[in-house]
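Only one protein chain is missing; all other protein chains are in place.
Think of it as A and B in the order they're written, each chain with its own count starting at 1.
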Amino acid sequence: MKEQNAGYIRHRMGLAWEMSPGATFSAFHAFLEAGKLAGLRCTRCRKVYLPPRPVCGDCYMPLSEWFEVSDRGSVEGFTVSHHPILDPVTGSARPTPYASLLVRLDGASTSINHYLRGADPRTAAIGMRVRAVWREPRRTLMDLLGFEPTGGGEDAAFPRPLEAPDLKPAARVQVNLDIPFAYAVGRGGRWFCDGLRSGRILASRCGACAKTLVPCRSFCPSCFRRFAESDLREVGPGGAVAAAAGAPSPPLGLIRLDGADTLFVHHVRARRGVRVTALFKPTEERRGDPLDIEAFVPVEASA
Amino acid sequence: MTVHVAGIGRTRYGRDERSIPEMVYEAVTAALADAGVTRDEIDSIVTASIDLFDGKVASSVLITEVVGAVMKEEARVADDGAAAFVHASAMLLSGRKETVLVVAHAKNSEADADALTAWSTDPIHMQSLGLNDLTAAALQADAWLAQGGDPDAMDAVAARRLGVAPAEVASSPVIAEPLREKHRAPLVDGACALVLTCDVRRATCDVGVSGMGLCVEPHYLGDRDLIGCPAAQKAAEQAYRMAGWRPEDVQLVEISAQFAHQEILWTRALRFAEDDGRRSVDGGAINPSGGWFAGNPYVVAGLERIACAAEAIRTGTARRVLAHGCWGPAGQGHAVVLLEGGR
Partner (left out) sequence: MRRVAIVATGQTDHAKERGDVSQPELIYEAVSRCIEDAELEPRDIDAVVLANMELFEGRMLPDLWCAEAATALFKPCLKIATGGTSGTSGAIAGFYEVASGIFETVLVVGWEKHSEGHTQTGMAMTDPMWDRHVAGGALNNFAISISQFMRTRHASPEAAARIAVKARRNAALNPHAHLKMPGLTVEQVMESRVLAEPVRLLDMCPQSDGACALVWAAEGKAERICPRPAWLQATATRHDKPYLGDHGDRLSTMRTLRSAAAEVYEELEIREPLKEFDVAEIYEPVSYAELAWYEALGFCGEGEASRLAEDGVTELDGELPVNPSGGVLSTNPVGASGVIRAAEAALQIHGRGGKRQVPDVRRALVTGYGVYSWSDVMVLGAEKP
């Protein structure tokens, strides 16, 4: 991830989803509240799937037989991670080191990946017996805090059949994603952004198709010709609003800038047809991005 | 060799409280049953979905089982479902596959579509200005009005599709000038699946694919002819050339327009209103299904148009039909599929 260097435009993804757990996870959550870890068993191949899911992928059979699996199991695989990643749930880096386990719960045909808890990460080993550690009350798998070492062998009592749950409409689960991105403006973008810093709007003149394209760019999209710095042309800052739209959000316009053959997109404070000019931010506030232009305003207002 | 639409399956389109795999499974099993084929007879699967709509990485992963792709070939087209349909048809025409399943899904009730589509606009020149599918469409609508577009026609299209009075459209709240709430199709949840086959013994219905076209326009809004919509024109030209048809051969059109003015623009770009500017508003031959305004999710809309067009052939409403899909800000990408009965 690129940090605060010039030549990048940053956007923060602050998005939220209201995701449906659906019938399968709603039932799983209902069982969990009753203290049971529940999977779905395929009537044909008899695999017990955890997490539960609508269909057995091998048999293409819809799954409907609920079985309880144990909250104890065996470690099938593990790692001790020293590599912090930005957690997509929290948006911050995970502390290291930590041990990640792949655990086969007694009675399940699939495994679950989670953390080792209550033990030195270096003690993780294949075949180690572990038990789920919960935060009460148990509502979703977010309340599973990890697995701690435990004694004993495999519990043959699992899987054991469960009554099909009485399904109630499940509430949606909010899922957020709040992480930063930084996009390199590149060769063409750098010309353009440097131009904005000096209060100029730059376009590229294509010698082959005889068009002046704004914003300037590093190649012609029509004839694929590579543009050089010598192809740069200053256009505007005056022009006419060809279309204006968007209110109640900040109105956007398509602006026919003087000297350009294509339209420029930006904020406008004028209606369609009005002569406008670029209102630049004061030099010291410019950062070399499109928002260095505050908006296009009527020529009279700018005077 | 001819590709046939052998099976159609879909969920109800609306707010859906099921998970995505549960929802997709319904559409897939319905399509397989309609085609009279089993999962084992599917050679390949083409899915259409978009990670940000699903809020998950590699958004075809969680539907692998329900589309029957475990230990099979699957390709995800991360555009509209109509593009996935074109790709699936190309796979069949290669002669290496006999039966392909195409599936599209999205749940637009799970997140604000405009917040998501902002991430489809150029992050250098457009995203920070507030461009997204809604504001791009609003600019397009105003550009059209500037060239003499009739605001009443926009109201009339929306009113007809939604089954309300034009005055109700004209008095609905402004969402992005000049667009009002009822100028936009409802965004909902759902999945659509089609079974395509070139195995005539297996073709349970008599709907053949006669022509296809795909085309993309420039991305930067100021580079584009937002009114002429050349990508829609060119996609249609490819399809007509492949089919050997002319626009007047088409009896029924299913157009993917999320905004009322786009139905008018796409209709013209697809060469249907040249001699009758009102046909898009009054003619029953355009979007008898209600089009996107009947309520579709993103991604699914284009595949659903193809499904509706195929059904029109099945029911004998029309013999030659055109279905259209589009994606991206102000309709940057377009797909056109020509279907014919009785082949």
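In this text, contacts are C-beta pairs under 8 Å (C-beta built on N, C-alpha and C of every residue); 3 or more make two chains touch, one makes a residue touch a chain.
Small disclaimer: the values here were computed from a predicted structure and weren't measured.
> Could you tell me which of B:R76, B:R161 or B:R305 touches the chain that is not displayed?
Candidates B:R76, B:R161 or B:R305; residue touching the omitted chain: B:R76.
> Which listed residue, A:A30, A:A182, A:A247 or A:V299, touches the chain dropped from view?
In the complete complex, the chain left out is touched by residue A:A182.
> Taking the full complex into account, find the residue in B:L52, B:A137, B:L265 or B:I286 that is in contact with the omitted chain.
Considering the complete complex, B:L52 is the one touching the chain left out.
> Touching residues of chain A against the unshown chain: what are they?
1-2, 5, 7-8, 11, 13, 19, 21, 25, 28, 49-51, 53, 57, 76-83, 85-89, 100-102, 104, 110-115, 126, 140-142, 173, 175, 177, 179, 181-189, 218-219, 221-224, 226
> Residue by residue, what part of chain B touches the chain that was omitted?
Here the touching residues of chain B are 19, 44, 50-53, 55-58, 60-65, 69-79, 83-84, 86-87, 89-96, 116-117, 119-124, 212-219, 230-231, 234-235, 238, 242, 327-329, 332-333.
Criterion: only the chains that are shown with their structure count from here on.
> Taking each chain's centre as the mean position of its Cα atoms, how many Å separate chain A from chain B?
Taking the mean C-alpha position of each chain, the two centres sit 25 Å apart.
> For the complex, give me every residue of chain B touching chain A.
Interface residues on chain B, with respect to chain A: 16-23, 25, 39-40, 52, 55, 64-66, 68-71, 107, 109-112, 115-116, 119, 123-131, 135, 138-143, 145-146, 174, 176-179, 218, 220-223, 226.
> Quick check on the complex: what are the chain A residues that touch chain B?
9, 11, 13, 15-25, 53-58, 60, 62, 169-170, 172, 175, 177, 181, 183, 185-186, 189, 192, 213-215, 221, 242-255, 262-267, 272-273, 289-291
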